[in-house]
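Have a look at this one before I ask anything.
Only a single protein chain was left out; the remaining protein chains are all shown in position.
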């Protein structure tokens, strides 16, 4: 039983990270109906930004408190990654808006290839390990919860609350939801659609950057290819939860995290991704619009 | 008047969407060789009836029977949408035109002959190997397409993309395409919507010639009363998913319930309307 709970805690940690990335997929999909394939690499970029900031802080200020360092890492990574996604949206996706549905998908795939190779070229192809930043572990009822995990939970929860508030209770969120419903009408009613979409991309990237920082802190290592697998998992999470739905993305992320950690714990670790993808396929076959997605009504 | 040989029988049809009863215990018949019109105010459930007949929706309750000329009967509510067309020979058009806009007009008509051609091509394999039987069938299918192009006066545009046609021509093409499936029963969802008076006349002509030349029976939803009154042999009126009138155009035109429905009066006011009509036209058609 303790083993099980332990695995659930581990799974939820992983799931929080997936959830944070999945929100970026789901927001962009919701607002312009496009699968932003480069989002996984945006996450990786965020992780690298955090890594470089960390190294910079350590080399400049030596014994900086970890909490402060983490905060600075998160903030700088959010800004940097947001800027990247803003530029990417402007250069690679905006010119194709309103054209052919597959065109932005292809530029997104191209961007994904370009971003990971950009990091490979500028930062080198090797693994980038950092010494453990936070190593405190608490024992609660025989379950060990590390401080890292608590940080991840807290950061995820706080960010989700903020984002939920923004989307549901601010003029910006209203503009986003209006653009999502009907872009042309929103524009006619005086909403700056381009700006709203840009902000959505920046918000998604900022969350991915946080996820990247958390990933770096949790695993203590990052490499230029790290965008792909978590990216695909998070996309899977977004689809599993019902793409376009914010709570769905988080739920999907947590589910994927749980499936992974429980499968690795009780079955074989080799096939954990096979299990994840199989469950995705099975869920979609029986519930084609995901768990919390609005069912697509076939208009005849 | 022709003998009343029902080609389509709708019995106790009900369709529920969540809490909404879109069709409530609807029964009517369409007769062979007739043009039957299904009319009613917006939201009366006409298109839902169509979707139930053509297999796009599964009705909550009720029975839809299609009887072919040869006597074979089909229970349409048990069949999936493509089987309704393929086996029961019921073809349809859509309220918002659904053409294959990137295919040419001719190709649109060839796609409609898919099942016939599939068989002739030996499920692609014989056709791929260049067997003459397929070549012959392909040539025949082009002849068939030409016949309908001519009927719909689209021959000049045969090699243009369907999406490039003006609206009225797209409507005619959709009807011609449905006819290329060689149906016995043709369902048209608002064929005259958005047409100008001249196009509307051409449409009437096309529908009449379909009825007289091919013997195909037609069921149509229409808002344009001039079309309905002009060409239909039999009219069924729906309101709130229920039938409120059924008969020949003359009968329906003067039915006070129909007038009330179209004028939009409350149920308890219907009697008043009846009175009023009797007052205006004594010895009316009640």
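Here the chain labels run A and B in written order, and each chain numbers its own residues starting at 1.
The rule is short, and it goes like this: a contact is a pair of C-beta atoms (placed from the backbone, for glycine too) under 8 Å apart; a residue touches a chain by one contact, two chains touch by 3 or more.
Everything that follows uses one rule, which is that contacts and distances are computed from a predicted model.
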Chain not displayed: protein name in its UniProt record ("NADH dehydrogenase subunit L", "Branched-chain amino acid ABC transporter permease", "C-type cytochrome" or "Acetyl-CoA C-acetyltransferase"): "Branched-chain amino acid ABC transporter permease"
Chain not shown: contacting residue from A:144, A:181 or A:278: A:278
Residue of A:83, A:137 or A:185 in touch with the missing chain, whole complex considered: A:83
Residue numbers in subunit B that touch the chain omitted from display: 54, 56, 81-86, 91-94, 98-104, 106-107, 110-115, 117-118, 121, 123-124, 127-128, 142, 146, 149, 155, 158-164, 177-178, 181
Interface with the undisplayed chain - residues on subunit A: 29, 35, 37, 45, 48-49, 51-53, 55-56, 59, 76, 80, 83-84, 87, 91-92, 95-96, 99-103, 105-107, 109-115, 117-124, 126, 128-131, 228, 232, 235-236, 239, 243, 270-271, 273-274, 277-278, 280-281, 284-285, 288-290, 296, 298, 300
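One rule holds for everything that comes next: only the chains that are shown with their structure count from here on.
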Inter-centroid spacing, subunit B versus subunit A (mean Cα positions, whole Å): 50
